[in-house]
Structure formats: C-alpha cells, structure tokens
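Take this structure, written in structure tokens, and hold onto it; I'll ask about it next.
What follows is subunit A.
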Amino acid sequence: MTLWFLRGLSRGVVTTRYPARPDQATALLPTPPAFRPGAIGPEEADQLAALCPSRALKREGAELVFDAGACTACGRCEQASPAVRESGHFELAATSRRDLVKRIPLKPEAGR
Partner candidate 1 sequence: MNKDQDPLPPASTRDPMPSGEPAEAAIQDAAGELRHRIASQFGRSLHIRTLDTGSCAVCEQEIRLLTAPHYDLHRLGFFFTPAPRHADLLLVTGPMIRAFDVAARKTYEAMPGPKIVVATGACALGGVYQADAFVHGSVGEVLPVDVWIPGCPPSPFALLQGLLVAVGRLYEKVSSLPFEVAG
Partner candidate 2 sequence: MNTLIWCYVAAGGWVLAALLAAAGRGGRPWLWAGCAVSALAGVAAIGGGVSAVWQGSTPVVSAGGAGAAAASVVGTLQLQVSSLAGVFAALLGLVAVAIACYAVRYHEPGPGTGLYLASFNLAFLACLAVLAAANLVTFLVAWETVALLCYLMILRSPRRVEVASGAFWFLALSEIGFVLIVAAFVILATKTRSVELGVIAAHAHVVPAGWRDAAYLLALTGFGFKAGLVPLHVWLPEAHPVAPADGSAFLSGLVVNLGAYGIALFAFRLLPAEPAWTGLITMGAGALTAAIGILYALTEHDIKRFLAFSTIENTGIVITAFGAAMIFGAYGQRDLWAFLLLAGLYHAANHGTYKTLLFLEAGVVEHATGTRDMDRLGGLVHRLPRSAIIAFIGTLGIAALPPFNGFVSEWLIFQGLFQGFRTGSHLIGILIVVAAATLGLTGGLAIYAFVRGFGIPFLGMPRTRQAAEASERGQPVLGPGLLAVCCAGLAIGAPAVLLALSRAVGSVTGVNLRPVLLPGNLTVIPAHTDFSGFSPTYLAVFLVAVTAVPVLIYLAGRPRSVSLAAPVWDGGMVTFKPRMQYSAMTFSAPTRVTFDALYRPSVSLRRASDDPAGRSGPVHYESEVTPVFERYLYRPVIRAVEWLADFVRPVQSGDVNLYLLYVFAVILIAYLIGALT
C-alpha cells in the first residue's frame, strides 16, 4: 500500500475543476452542429435531413427543425454543407424535451 500511496502523491491532482472553472478537455468533445440561418435552401435541407443517421434533422415548411436531443454529433451534415459548423456546445442537459428542438429559418425560395 505504501507503494500506491507514493504513486498517488507523485501523480498529484488530475481532477477537473468543472463546473467551478471551465476545463479545456471539453474542447476535444464532438458537439452538435450549428446552422447559419437563411443560408440553407429547402432541397439542401432535405438532403441534410436524408443524410442524418439519427433523424435529428427535418424540414417543416421554411424551417429546418433540428432536434439536438436526437443528434449524435456525427458530423455528416457539417461535411455536407458549408452553412453548417460545429457549435461547440457540450452543456446540453434540458429539463424539457422540447427545449432541445430548434427551428432554423431556411433560405427563402428564389423568385418569390
């Protein structure tokens, strides 16, 4: 046991200070996408929705509905569209399932 005691002393503290202080290890985590409003056209939105493996994206009229709860941050949509980028949000706990559902306005139809 003395062996383990000394090992522990020599290692020092590794514990994160989160939530008191931010932890830079969170920078490594994959995070859900964020969308540039009004930059995605309807058919591109449909493509994105079709691309999403966890059905987190769907188009409702002129809005792209993004369900952050269903999103697995796989990054497929970010690869597919320049208007989608990693959001960097990892603190996503919600007290209501509906708070995780986001609506992003799409690019208005051309020629209207």
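Candidate entries met the following condition: all candidates are chains of the complex that A comes from, given by their letters.
Worth a mention:
Everything below uses one rule, namely that contacts are C-beta pairs under 8 Å (C-beta built on N, C-alpha and C of every residue); 3 or more make two chains touch, one makes a residue touch a chain; residues count from 1.
The model shown is predicted, which means the values in this text are computed figures rather than measured ones.
Chain contacts in this complex place subunit A in touch with candidate 1, from the set 1 or 2. Contacts from subunit A toward candidate 1 in the complex involve residues 14-16, 18-19, 23, 25-26, 29, 32-37, 54-56, 66-74, 85, 87, 89-102, 104.
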